[in-house]
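Here the complex is missing one protein chain, while the rest keep their positions.
The letters A and B name the chains in turn, as written, and every chain counts its residues from 1.
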Amino acid sequence: MKAKEVKNLLEKVGNQKPLIHNITNVVVTNFNANGILAMGASPVMANAVEEAADMAAAADALVLNIGTLDSAQVEAVYLAGRAANKKGIPVVLDPVGAGATPYRTNTVRELVENLDITLLRGNAGEVSAISGIDSEIKGVDAAGGDKDTKKIAEHASFELGIPVAVTGPIDAVTDGTSVYQINNGHSMMSRITGTGCLASAVAAAFLSQSNDILSGAAAALGYYGVAAERAEGFSSMQGPGTFQAELLNALYNVGEMDLRQKLNIQLKNAGEIND
Amino acid sequence: MKAKEVKNLLEKVGNQKPLIHNITNVVVTNFNANGILAMGASPVMANAVEEAADMAAAADALVLNIGTLDSAQVEAVYLAGRAANKKGIPVVLDPVGAGATPYRTNTVRELVENLDITLLRGNAGEVSAISGIDSEIKGVDAAGGDKDTKKIAEHASFELGIPVAVTGPIDAVTDGTSVYQINNGHSMMSRITGTGCLASAVAAAFLSQSNDILSGAAAALGYYGVAAERAEGFSSMQGPGTFQAELLNALYNVGEMDLRQKLNIQLKNAGEIND
Partner (left out) sequence: MKAKEVKNLLEKVGNQKPLIHNITNVVVTNFNANGILAMGASPVMANAVEEAADMAAAADALVLNIGTLDSAQVEAVYLAGRAANKKGIPVVLDPVGAGATPYRTNTVRELVENLDITLLRGNAGEVSAISGIDSEIKGVDAAGGDKDTKKIAEHASFELGIPVAVTGPIDAVTDGTSVYQINNGHSMMSRITGTGCLASAVAAAFLSQSNDILSGAAAALGYYGVAAERAEGFSSMQGPGTFQAELLNALYNVGEMDLRQKLNIQLKNAGEIND
């Protein structure tokens, strides 16, 4: 994918300032709202059943993040999800911690069955747990290799019937036919909380401005990974506290020059052997 | 208003360390608690119906922020609000997102009717929605001009019968008779989440130490705006991540010299034509 394509979507986000409705966990609310603002979109966090549907109906994209879910939030998730489906806006599902407890795994599976999910975005362990390949692929974690990420995404997309993005050292986005592999990002992203959650929100913002789910999601993750590389350059190994601030700075400042220099996204066929 | 007047109130806050009870949204809790600490006051966040009244009765000021309200929180808001009214401490209402959903707009109107609100502090869009002037003033948003801010505040104060502060590029605080216009602040404030919420908390801290609502609120917004200008000076266009940290630094460090150099507050009559 060319830097120009990513830059164009980023500019559309900045010009349109899409309203991104987040039903998300209490750990990342501040960081994710600031990340959404930094990229030029407008965040709103509204978890209550009393207004979840109304807010989703006013939004341009919806992020459903189960990081600190409980039964009231699940109810709000369904209300917002149905309103978003009715309106036809993108819905990104972030299965935080799926696999850690039966409650999370089951809730995610039910959401995928009962709502039209535009994109499932998780790490290798979470996505594996949802699509039931824990026993087949061993040692899956955020530090896993690129082949794992691609295979896990392909398997999950096949099993769940929806586009899937698996993020890690190399990100993979697939609909079961094509796969984008995004070779951007930095290992410091795993040393602060909420970078995965923010990846989902960035994807939602890009999808609200894209006609194509796969390339839109890949562009989002490319932009996000380039921002992380820029952030680590500026934080100069000082540590995660500085990196967190610099990631927000980078989301705000990444321009065509950064993208031209750093963007590294390849399009492949799903199931390709020599990858 | 003179820098000395603002400085005196700020010093009273630092000496008295008033306890500011916040029933607020989950997005800004950390940032606002740190902002309140940075200015020298003591924050407490307590949303539960089980203790909202007790905590308000122990506090020196109460902030009611509806950013992520639900029915349980609304119940806590009433319990705390009545306890605060009984004790006679200032109550600042922040109508985050009023106008975005009927639930928010209606909840704010009922709060204004049923509690003694010392100050309503919102942005132009929120305050317009509450006072029912959506259709009269078009294109109202945070980027609106100074006349809009003043008119919206005056109209809302007249309609609601309480002092109103509308913040934006130029802030306006009015009781319907007099208006303070605060020409401080920086546009970066709109690029991080929670700066409006923190403005309400800073106002609550100043009001706990002031005998006059209007001048106390104006002094708070002047101090806050000067801190934002100082913060942007120190963050040197690095971006919102750095600005967020520098705003806390500035709230901690703003002194008489900053106020003398930057404070710009004018007192006018409400309804004045040549403003």
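Just so it is clear, contacts are C-beta pairs under 8 Å (C-beta built on N, C-alpha and C of every residue); 3 or more make two chains touch, one makes a residue touch a chain.
Remember, it's a predicted structure, so these values are computed and weren't measured experimentally.
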Answer key for B:85, B:249 or B:264 versus the chain not shown reads B:249
Just name the one of B:26, B:77, B:214 or B:228 that touches the chain not displayed here. B:26
Touch with the omitted chain, as defined above, among A:8, A:42 or A:193: A:193
It is residues of chain A that touch the chain not shown, namely 25-31, 67-71, 97, 100-104, 191-194, 238-242, 244-245
Touching the missing chain, which residues of chain B? 26, 29-30, 33-34, 37-38, 43-51, 54-55, 58, 72, 244-250, 252-253
